[in-house]
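Every protein chain except one is present and positioned as in the full complex.
A and B are the chain letters, set down in written order, and residue numbers restart from 1 in every chain.
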Amino acid sequence: MASSEKPERTIQSHLEAAGVSRRDFLRLCSVIVATAPAGLALTKAGSAAEVASKIGKARRPSVIWLHFQDCTGCTETLLRTSAPDAAHLILDIISLDYHETLMAASGAQAETALRQAMDDNAGKYVLVVEGAIPTRDDGVYMELAGRPAVQVVKEVASKAAAVIAIGSCASWGGVPSADPNPTGAVGADTVISGKPIVNLPGCPPNPYTLLAVVLEYATMNRLPELDELRRPIFAYERVIHENCPRRAHFDAGRFAYAFGDEGHRQGWCLYKLGCKGPATRASCSTRHFNEIPGVWPIGIGAPCLGCTEKNVVWRMSTVETVPIHLATPPDEYPPIYSGTGSIKAGAALLVGAIAGAVGGASWVAAQRFRSSEEAGAERIAVDRAHLEKEAEAAKREAREWKKEEAAAAKEEAVEWKRED
Amino acid sequence: MNAITTSQFKAENRWERAVPVFGFPVVTHFFLFQLALALVAFVLTGYRELAGLGPVSGMTDAFGWGIWKTFNVMVLTALGSGAFAVGIAAWVFKREKLHALMRMALLTSFLAYACGLALLAIDVSRPWNFYWILFPWQWNMHSPLAEVAICMSVYAMIPLAIENLPPLLERLWYFDSRLRPGVEKIEKKLHSVFPYVIALAYLLPGMHQSSLGALMLLAGERVHPLWQTPFLPLLYIWAACFMSFGCVAGTTMLCCMVWKRAMDMEVLDEAARITCGLIYGWSALRLLDIAFREQFGTAFHFDRFAGVFWLEMLLILGGGYLLQRSLRTHEKDKMFLGYVLSTLGGMIYRFSPTTLAFRPNPQALYFPATIEVLVSLGFIALGIAGFLVAVKRFAILPAPLYEWHDMASYFRFRRPYIRWTGYFKYGFFGEDEKIENNSH
Partner (left out) sequence: MAITRRELITTIAKAGGTAAVAVTVGTETLQAETETTRIPSAAVGLLYDATICIGCKACVSACSEANDTPPDTRADGLHQAPSDLNDLTRNIIKLYKSPDGSQVSFVKRQCMHCLDPACAAGCPFQALHKDPESGIVFWYGNRCIGCRYCSITCPYHVPRFQWVGFDPVVTKCELCSKRLEKGLKPGCTSACPTGAVIFGPRPVLLMEAKRRIKENPGRYYKDKVYGETDNGGTQSLYLAKVPFDDLGLPELGEESVPAKTLRWQRRFYQYFAIPAVLYAGLVQVIRSNLTGYEEEAREREKQTGLRAQL
């Protein structure tokens, strides 16, 4: 697909030359508007016709596409559109100057093609990176024409205007970076620096997202607004859960609990089966795959794996439920008055025991009052008598002791007298 | 068995003096059990402070007040209004005989208020902000709860504490002759401010016991109409009066029976007469008020509110009736039961508007949690333990004069090694004390 032509003509003139019907082109533009209804300067105008006129005036952007540790799925997603003309259309709009899967050349010719593409469009081409880049052991685990991937990507990026990392592998490492990551696979933005990078994670991501980003760059000469992970906000702002068609089932508490059970057959929410929708930012729930509505994982009853998120896919078990970070009200309403409180058995027993103890003690006390009426007075008299006896004894003792004291004192006085 | 025994009216059975309970050790199984309950309550209180109120109580959004504020504060302080009720009867209405019960009343009041305030401090969940009590401009004087909190704290810490000083000072006087000049100086100062302190001790409880009633006025319709009335403050303080009489007289009777003291039926009859009058007056006011508001029909619905209402009225009126009977026949058991029943009925009455008769929404139910009950119980047990110690170490329980002399002999002969109970040095038929009395 590499053309030695320099892409100087506008897209409009090129499409006319290629014989693309205006209807097909407008159809593609309406898909782009649907892809990014907000968040892109390109689609701010709104209607497909306005978008078409903007695109038409632009020059065909030159795109160099490099493959690294990939499965080529991201390329396939670009090609496997259900309307075959759309794929051709895409390839007519952008000038794909180097693509190892699609180009006819190989070997030394391919090398030359790359060099040629780089030189012809230096500083203007968009570099699309597909696949992760191994970094361990000086990057020997993947080499392109004998040179480590790290080196190649740095070199090609050095002359690019912008870098788009398509797919989870290029965005943050993807499958090759799953534990134990033997090759040290990383995303493109770890290796490339100094160039604007857009990450389009997904396994694979939506091809129209790529197209929208590239066209935005080509027509408006700017990249869309990115979040802190360099993902375009128009496509990665919301989690799957927010726009999921099965959300009503989640809100109503209707879940599938096992594959093939009644809930699963009814198309209920797959959260309990481990759907990672609440934690995964992507646009799949609104834009399904292959342009066929319903063709996407949740749509066919497979819980979302969270393929865009580094911390989710290949890090969490597929059956592990993910916490809901922004809980929202369910499809139920509380009544005007809700019942609260209950009587706990233990406490009831305790209170009953205390009440019984108080009552019993009072009754027993009352009885003792009755019986002690007679005995009491006598008891007091008895005690008194005993004490009086002891008091008498004490008095006697005291008197005797005084007598002894007196006698002893007398003797002492006599002695003193004697000494004198 | 129920005949009048003349010994009860012998002059020697007249309560002439407060005498410490002697011959009974402080540390008994019952006392240790109370301390154990108190210890459990302390530990659970620590847990409550850390975990918050939800895990330790049955309180929910619907029932914001559990049993701590409503039982320990509202009910127990009513029982502890003895200083107020008995005091007013003795000092303002010149019921001379009731002076014998004053020390018991003061002690039970102090302990009841201490228990109530402790639980108020535990129940309140942001107690570190209580320092605003020192800034009067921040008080919300429209709020009955502010009035209760401030008044109760001031009352317990100042007038009630001061009124409880005399037994303490007396013991110090007997304990060591070196302390006597200091003690006598303090006592003289006390006597000079007594009228002001006592007047405050009657004004403040009057204010906060009625404000405890005003608390539930703000709840409006949510309190069942058999209880909710503009007269709620008056009914609350009136109930506090007869409840505290029951508590003081009943406790005195119980103590005399347990520790084998003579009971002065003249004093107890006087107390019973007053209590009876209070009960009948209160019941009349309550029933008339309900009739006036045309709510009497609700008392005949088959629901828990009617049940509680009739339980209260039966207990209170039944207690009053028993008291009246006991006045005629001089049966101590009836008198005691009368006090117990009327006090229980009064307790339920004061407890109801916040819990039993409170309907925040048609479905909500409240029942205290086990920890809540244990904490409440533990602090009551602490109060009881304190009472046991105080009654045996200070002269609180009234007794005839010979008890004093018997006590002196007891300490002289049976436990002469207990030197620190200075009581034993004096009172040996009053000889030595006469000498000391002549010295001042």
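Definition applied: a contact is a pair of C-beta atoms (placed from the backbone, for glycine too) under 8 Å apart; a residue touches a chain by one contact, two chains touch by 3 or more.
Small disclaimer: the values here were computed from a predicted structure and weren't measured.
Q: Out of all the chains shown, which come into contact with the hidden one?
A: Looking at the entire complex, the absent chain's contacts are A, B.
Q: Touching the hidden chain in the complete assembly: which of A:Ala38, A:Leu326 or A:Ala345 does that?
A: Spelled out, the listed residue whose C-beta touches the missing chain is A:Leu326.
Q: Take the complete complex as the reference. Which residues in chain B touch the chain that isn't displayed?
A: These residues of chain B touch the chain that is not shown: 16-18, 49-55, 59-62, 64-65, 69, 91-94, 99, 103, 123-127, 129-130, 132-133, 138-147, 149-150, 166-167, 170, 173, 191, 194-196, 198-200, 202-203, 206-207, 211, 214-215, 217-221, 230, 233, 360-361, 395, 401, 404, 427, 430-431, 433-434, 436-437.
Q: Go through chain A and note every residue touching the omitted chain.
A: That gives, for chain A, the contact residues 250-251, 253, 271, 324, 326-330, 332-338.
By our rule, only the chains that are shown with their structure count from here on.
Q: I'd like to verify one number: the distance from the centre of chain A to the centre of chain B, where each centre is the average of its C-alpha atoms, in whole angstrom.
A: 61
Q: Spell out the residues on chain B that touch chain A in their complex, using ranges where they run on.
A: 1-2, 5, 7-8, 58, 60-63, 253-254, 257, 260, 262-263, 331-334, 336-337, 340, 344, 361-370, 372-374, 377, 402, 406, 409-410, 412-413, 428-429
Q: Show me the residue ranges of chain A that touch chain B in the complex, using the header's touch definition.
A: 337-344, 346-348, 350-351, 354, 358, 362, 365-374, 376-377, 379-380, 383-384, 387, 390-391, 394
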